[in-house]
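For this view, one protein chain was removed and the others were kept in their places.
By letter and in written order, the chains are A, B and C; residue numbering begins at 1 in each of them.
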Amino acid sequence: MIKAKVIGAGGYGGVGITELLLGHSQADLACLVDVADIGAPISKLYPHLIGFCDMPIVGADDPQAQEPADVVFMATPDGIGMQLAPAELAAGAKVIDYSGDFRFNSPESYAEYATRIGRDPRHASPELLPQSVYGLAELHRPELNSKTRIVGNPGCFAVSCILGLAPAVKHRLIRLNSIICDCKTGVSGAGKKPAAGFHYPARYDHMNVYKLAGHQHVCEIERELGLLAGDSLQIAFTAQVVPVCRGIMSSLYGELADGISPADVADAYREFYREQRFVRLFDRDADVGSVHVRGTNYCNLIVDMDARTNKLRVIAHIDNLVKGQAGSALQNMNLLFGLPETTGLDQPSRYP
Amino acid sequence: MIKAKVIGAGGYGGVGITELLLGHSQADLACLVDVADIGAPISKLYPHLIGFCDMPIVGADDPQAQEPADVVFMATPDGIGMQLAPAELAAGAKVIDYSGDFRFNSPESYAEYATRIGRDPRHASPELLPQSVYGLAELHRPELNSKTRIVGNPGCFAVSCILGLAPAVKHRLIRLNSIICDCKTGVSGAGKKPAAGFHYPARYDHMNVYKLAGHQHVCEIERELGLLAGDSLQIAFTAQVVPVCRGIMSSLYGELADGISPADVADAYREFYREQRFVRLFDRDADVGSVHVRGTNYCNLIVDMDARTNKLRVIAHIDNLVKGQAGSALQNMNLLFGLPETTGLDQPSRYP
Amino acid sequence: MIKAKVIGAGGYGGVGITELLLGHSQADLACLVDVADIGAPISKLYPHLIGFCDMPIVGADDPQAQEPADVVFMATPDGIGMQLAPAELAAGAKVIDYSGDFRFNSPESYAEYATRIGRDPRHASPELLPQSVYGLAELHRPELNSKTRIVGNPGCFAVSCILGLAPAVKHRLIRLNSIICDCKTGVSGAGKKPAAGFHYPARYDHMNVYKLAGHQHVCEIERELGLLAGDSLQIAFTAQVVPVCRGIMSSLYGELADGISPADVADAYREFYREQRFVRLFDRDADVGSVHVRGTNYCNLIVDMDARTNKLRVIAHIDNLVKGQAGSALQNMNLLFGLPETTGLDQPSRYP
Partner (left out) sequence: MIKAKVIGAGGYGGVGITELLLGHSQADLACLVDVADIGAPISKLYPHLIGFCDMPIVGADDPQAQEPADVVFMATPDGIGMQLAPAELAAGAKVIDYSGDFRFNSPESYAEYATRIGRDPRHASPELLPQSVYGLAELHRPELNSKTRIVGNPGCFAVSCILGLAPAVKHRLIRLNSIICDCKTGVSGAGKKPAAGFHYPARYDHMNVYKLAGHQHVCEIERELGLLAGDSLQIAFTAQVVPVCRGIMSSLYGELADGISPADVADAYREFYREQRFVRLFDRDADVGSVHVRGTNYCNLIVDMDARTNKLRVIAHIDNLVKGQAGSALQNMNLLFGLPETTGLDQPSRYP
């Protein structure tokens, strides 16, 4: 059995991977680490886990936290993983980090990201960057294997935008610099910490844009799509919050290149995702939305062309906490340990 | 493998047992039957099932629907199961019926129920009633075994009230005729069919009482509690809807009998539920609510005494679609086939 | 024009009276006082007020806050009003306080309240208590007049329970010590400050009980009903939160006294509320709920008898922020200034 440690276990990202690991046939939870609620069973924080997981949360300096693990999930904000990763790797663990720390595999690309989001451009462990892999299996599966030691798990918005646009930019179905990503997220994307904007009375009947000046996921979207296209590109991106708990709905637009037919588009997407278990394709008549991926690792793509205005339009749906976070992390773990990619991710969710 | 047929597969009760059977290691879905959407894959009605279950819905007269099954789940309204059960039983299947048709195991008690809810007091298959078992395992486990052929799966409100009050009435901790059940349900309890009262704009910020003149679950609560108490009793019952999707929160009150101490109450509940995997007990300081049982087969009971007013107060939480419906049905199936009671019901839900 | 000052203007209680005063033909907002956001226009905190009220919030020591007002609304927590009231009264203002500070008009009754909720039993301005009036006009209208200087505005749950039970206890339709108040509130009742239990992802699909050990509104309910009954009484009270924004639904139960008929009940309620513009009576068949009082000063009462169990059952609906707070405060102001009681409260709300 794979021994898994979760750092940042008390947040939504931590409980998400905890839930998934509890249902995984080849992995065991070894340790739950956090800086708060130390000593409390995880089921005290999350009473739905009573009887399923009553393991206490321990501090980073607890002996239990020092014991070697096979994989460490760092459900921590930017700046933590880059400090903790070297010791974990030295102890023999593989590291899957949720933050932006390992999404860029060169000091230069990291510095550009950090600068854009107002952080120190110097990475604390720059020597690790070349080994890190951007953890979106649909693009980087060959690099996600038993030799991989560090994964930069992707941002939730980024997953939806990259999966929605990858075939189009790879095959240059659209003009690279015409891309608009109009993205709506559920409130769980903001994490567990209460704040004025997520207080129920202020949030329940409310939708709004935020971070118009720039969202931190833009960098990785541009980088990954640029790598696919073989050219740099820039996207217009709008982040919005709507009162659902889980779910991202990204409406993605691009101007079609000359002579692109509906069949070209359909073929490109079908081909690109032929072997991808967690991507489903739909056409414009499909009646699917965010709830149909809720609680699962699927990305549902509605691929459409607006002939009147010569635009590609793709609607991407994911669960921000699963395919957008813990689910991708588990999918990456499966790949790193040579397991079937769907292990622990192969159950439908509950509806309604 | 147990071959399972679901009748009424297209409703919330049908999709609920379908989801659970997909995750059950010892059962296979054999057939999905309904009167509407015939020919459509269940995943067309419920796109979250795409790739997990694309089995088409068939009509009752379809050859596939005629093939013998080991168990038939009748996710059908009152009056259907009593007509279909004889043929299914004759073909060798066990029948688990969701409606009130088999919750009363004598023609007399059925007639009383039917009369109170305004239905024909004559049962279509009265000869089957004595064999039927009220499907609440926490009370009737000894009768739920490999010889059982018919189960009357309990009503959702009834599950919460009976589990919340059973120890109290059995041990006469409270005066039998002082019971008040103040019950709130999520909207999914009303089923899949759209109606004015469940239209999102009318429902989203709204709570209200309904059926003040009498709710159909009162009969079975009074009957089951009366059997436990060894005496007849009558309850005051108020049904309410609040804008959650899943969940029942029943606040249950009774006047304490003379000389009952907090320890008496705590002991009685602890003892009664000692071996019951799906009932969790809490005291008044616990911070648990409906979301902590959402998607699971658990019943969470907060057991409290109000010394000032000499009252027992129990708050019962269940998921109306799981422990209140499909989960209990699966639990009953497990018992009827000699499987561990928790098979297919042993995974935590997702939070938030 | 009545010059009105609001202390605690930045909270939900403050913005509630601000909204109402903006629509009041005989009153003007003179000053908005708070301890936070000083200098910011109220419309910065509450952008729905842009263009309607852009008055800045000032601190208590601001010269503007020192200017005399005709009425001061203290939308402040327990313990503030009792300190500030003397100066306001001395300056000639009438005081309407939202907290428990002036709901009890003797040092003894205040001390009992304070003790039960764990506060210092000594009132900071005990000499004012005999002049204070409990601000529920339906019970105390004769005392709410131009001579009244201090009003203790009632608690939100208390309004619903007292209005729902007043005719029954006054006419002894029920046994006094049999009362159960099962109360559900919307989330806005918790105020504006973010907290874990009101964080949207934790709250949106969740219902739960809280403060089972005792809620601060119980004292005033028992006191006011006791005064009406001419005898002391004790109630069982359960506070619950459900995911609506505004609204209280209180299900109120009592054992009927001997020989009480449905007509007795109906007559008592009709008579009691004959002249009360803000109370509407309904019978069990009415399809009304919380949304039908949302945004208004109405209390809707469904008055019902359960003959089987010999119980009175009343369902009381109010908007916790209007009749349960700012609306009652404005109603009280109208009475204190000799205005028609409905001034500024006579517009329907928006639906849906």
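Simple rule for what comes next: contacts are C-beta pairs under 8 Å (C-beta built on N, C-alpha and C of every residue); 3 or more make two chains touch, one makes a residue touch a chain.
The structure displayed is predicted, hence computed values, not measured ones.
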item: Selected from C:105, C:132, C:188 or C:216 as touching the chain missing from the view; value: C:188
item: Candidates A:84, A:244, A:265 or A:299 - the one touching the absent chain; value: A:244
item: Residues of subunit A (touch criterion as defined above) contacting the omitted chain; value: 177, 180, 182, 184, 186, 197, 201-202, 205-209, 212-213, 234-236, 238, 240, 242-247, 249, 251, 253, 284-285, 287-291, 294, 302, 304, 306, 308-309, 311, 313, 315, 352
item: Where the unshown chain meets subunit C, residue by residue; value: 12, 15-16, 19, 22-23, 46-53, 188, 204-205, 245-246, 277, 280, 286-288, 291-296, 321, 347-352
item: Interface residues of subunit B (partner: the chain not displayed); value: 12, 186-188, 192-196, 198-201, 203-205, 243, 245
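Here, only the chains that are shown with their structure count from here on.
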item: Rounded Å distance between subunit A and subunit B, as computed from the means of their C-alpha atoms; value: 38
item: Distance from subunit C to subunit B - Cα centre to Cα centre, in angstrom; value: 39
item: Whole-Å gap between the CA centroids of subunit A and subunit C; value: 47
item: Numbers and ranges of subunit B residues touching at least 2 other chains; value: 205, 245-246, 287-288, 291, 294, 352
